[in-house]
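Removed from the display is one protein chain of the complex; every other protein chain stays in position.
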Amino acid sequence: MRIGMIGIGRMGMPMAQHLMKAGHELIAYNRTREKAASLSGRVTTAASPAEAARDVDALLTMLADDRAVEAMVLGEAGEPGVLSALRRGAIHISCSTISVGLARRLAAAHAAAEHGYVSAPVFGRPEAAQAQKLWVVAAGSSALLDRCQPIFEAVGQGVFRVGDDPAMANAVKLAGNFTIAAMLETLGEAFAFIRKAGVDPQELLAVLNTALYRSPIYENYGRLIADGRYEPAGFALRLGLKDVRLALEASDAVAAPMPLASLLHDHLLSQVARGRGEADWAAVAEVSARNAGL
Amino acid sequence: MRIGMIGIGRMGMPMAQHLMKAGHELIAYNRTREKAASLSGRVTTAASPAEAARDVDALLTMLADDRAVEAMVLGEAGEPGVLSALRRGAIHISCSTISVGLARRLAAAHAAAEHGYVSAPVFGRPEAAQAQKLWVVAAGSSALLDRCQPIFEAVGQGVFRVGDDPAMANAVKLAGNFTIAAMLETLGEAFAFIRKAGVDPQELLAVLNTALYRSPIYENYGRLIADGRYEPAGFALRLGLKDVRLALEASDAVAAPMPLASLLHDHLLSQVARGRGEADWAAVAEVSARNAGL
Amino acid sequence: MRIGMIGIGRMGMPMAQHLMKAGHELIAYNRTREKAASLSGRVTTAASPAEAARDVDALLTMLADDRAVEAMVLGEAGEPGVLSALRRGAIHISCSTISVGLARRLAAAHAAAEHGYVSAPVFGRPEAAQAQKLWVVAAGSSALLDRCQPIFEAVGQGVFRVGDDPAMANAVKLAGNFTIAAMLETLGEAFAFIRKAGVDPQELLAVLNTALYRSPIYENYGRLIADGRYEPAGFALRLGLKDVRLALEASDAVAAPMPLASLLHDHLLSQVARGRGEADWAAVAEVSARNAGL
Partner (left out) sequence: MRIGMIGIGRMGMPMAQHLMKAGHELIAYNRTREKAASLSGRVTTAASPAEAARDVDALLTMLADDRAVEAMVLGEAGEPGVLSALRRGAIHISCSTISVGLARRLAAAHAAAEHGYVSAPVFGRPEAAQAQKLWVVAAGSSALLDRCQPIFEAVGQGVFRVGDDPAMANAVKLAGNFTIAAMLETLGEAFAFIRKAGVDPQELLAVLNTALYRSPIYENYGRLIADGRYEPAGFALRLGLKDVRLALEASDAVAAPMPLASLLHDHLLSQVARGRGEADWAAVAEVSARNAGL
């Protein structure tokens, strides 16, 4: 396929390489041009977003947040977005972790323009993207998802089709990230307690990993918190706060109270207030330590 | 060794069998005599708790809660406890999930009587006990733990020595159970949200298991919550509430606030208030569903 | 002064009458025309919002929420808002309980158009408005507030000038409403506890009123909750939820975590999820009762 791709960052770069490796032709755009230019293979560097959207079968976007996606796709300050550059019948595959609300507005706008729209956020860090080990959570009409399947397979190790309404994929992604933040808070409280009880945190870590969870994600984050090592950030705390905000916003919209998400919000926000927004989001554990006088 | 054992229930029964299989001699006591009598092997059924404590090298107790352990060991209503029947130098190995405070009182009382005392709560359900797959979390002096090692090895697949002070093992056990309760609340909120967002819970379940946790404990509990199947109880909700209470009490005593544990307490308590204390503790998820109007 | 007024509802109607009584000339607009037409005195009924904004010294808006104010003032769906009808030098006095963010956008838009802008939300229910007993919380430049002073005095019994930045008045209004919601939750929990402890709620009510608060607002709401009487609504729960949302949004924007506001949000949202959005917001107390199995 001929694929436009906007957002060639830490996630987008390896995804782009895998798409080319799978035989697709790429037109890549990034705000800082050098990144797009450093791609190697069957790729054209687009001078503008619109150029990356024109005459492609599918446009894949991988951007930081709602604001970036909205401005890029729907336009801002009177400037039209790339939506207006897509030809009829093209599909926009939105891989960013965005709000359920924006996914709905995108779906509507693309439908009005006779484009396809699919939400396909991914689970996995940049290293997973490099290793083609992402998990794609996709939602949209079956016909569209079928057409996107080769793209999903090129970038990830598996695809979950979670519903007909594209926004459902965003809801699942936000729910998933919420569970990780909840795990971080859980570990933060458990470790602060255990330290004040005089126990070596490494002992609790061993028990959790061996006797209870046997889960890579617990192992990774448990180690960070037991060691109190929050730099460099694998995933910045301020981005984790953003995702928890989106989960709260989405659950508010469907009237499903999430008191634990509220607690996570308040603790992550406190860390931002105290200048820890750029630390790894596991640093939410510092709140529990601070509250215990550690 | 000659081992007294008090508490031949769903956990104690298989532990007792494994102890005999490892070559130990058992004197077993249970409140309802039939259970102790059903043990087969090198075992004597004790007519009274004191009989199970007299002339043994080690006394192992596996009882329901603080009240049961305290009454049994320290006595109640003027009746002396089994402490007074133990000979000098004998070790009491307390396997029950009890409070940090009671562990401290037991340690002090046994020290005064020149007994050894070790806290050794276990992780694992009755099936794990049967399969000799428990994990033992032990604390106490090294010399005592060394002496107990054959016993730990007989009942479990591994031992964690977490400190010199016996109460530390209880703190670790409570911290561990707290993390499981936190996982249940997390899943409860995530599933309530996702259901109201119109997504099939099984889709989220698959994502969590495959893309995120790959953890048997998440799989088991995730399935219960996605299916809303809380009977029969693997672990009764009222016992889970008890453990969260003990974690709150212990963290209060060392001044380590645990707001998530407070949230768990309030939700578990609400379930007890509404008659759900005998359901599996995964039924804490019903609180999130109810609050969402599901 | 010649005053345009948009929003002649339960609050706006008595405010309008007081303005005329104080000698001002009114041009009144309401979406349902009959309401504006029922005003008596020195008043013209405007056929359109723009008509109420043209050639006035001050335009006062009293509308339901952000959406209504934004659409009315800044326009929507391509239609211009009343901002474009105001002459240079006129003042827009926004009395609605709106978000800090919208207040900022309004201030900027009016400044660009060389209008004055003042936020002046009020405390008090419709009966207080009728009795000229509102309290006005105003913010904006001193010069503008001086010009508005006669208007504030006409509608209320007192004015608080809380800052130069108009949005500060909205922050204070939201903080005030947050404290009331917090009082409702407090009373809800206290009464649920006391009822389960077997105590007559009226006894606690008497103690709170006589021995502790001696506050009309406690008396009113305490009575509603002790009696469980939530209809008819003095202030609808869904509007209370809206205000708590705005407080959370504003405190999030300045990085000030408000865990109690989060709790209020979750409980109010649960009531909306269960169909109680039109009850008085004191019905948040039903959440505590329900969680206690009452």
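Letters are used for the chains, namely A, B and C, taken in the order the chains are written, and counting of residues starts over at 1 for each.
Keep in mind that, in the parts below, a contact is a pair of C-beta atoms (placed from the backbone, for glycine too) under 8 Å apart; a residue touches a chain by one contact, two chains touch by 3 or more.
Quick caveat: nothing in here was measured; it's all calculated off a predicted structure.
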Touching residue (missing chain; options C:185, C:243 or C:286):
C:185
Taking the entire complex into account, which one of B:4, B:140, B:257 or B:293 touches the absent chain?
B:257
For chain A, which residues lie in contact with the unshown chain of the complex?
259, 266, 270, 273-275, 287, 290-293
With the missing chain put back, which residues of chain C would touch it? List them for me.
100, 123-124, 135, 137, 158, 160, 162-163, 165, 167-168, 171-172, 175-176, 178-180, 182-183, 185-187, 189-190, 192-200, 203-204, 206-208, 210-218, 247, 250-251, 254-261, 263, 288, 291-293
In the full complex, which residues of chain B touch the absent chain?
245, 252, 255-259, 262-263, 265-267, 269-270, 272-273
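Basically, only the chains that are shown with their structure count from here on.
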Between chain B and chain A, is it the same set of residue numbers doing the touching on each side, over half shared, or a different set?
same
Note: chain C sits from chain A at a C-alpha centroid distance in Å of 38
Cα centre of chain B to Cα centre of chain C, whole Å, reads 53
Which chain B residues touch at least two other chains?
259, 291-293
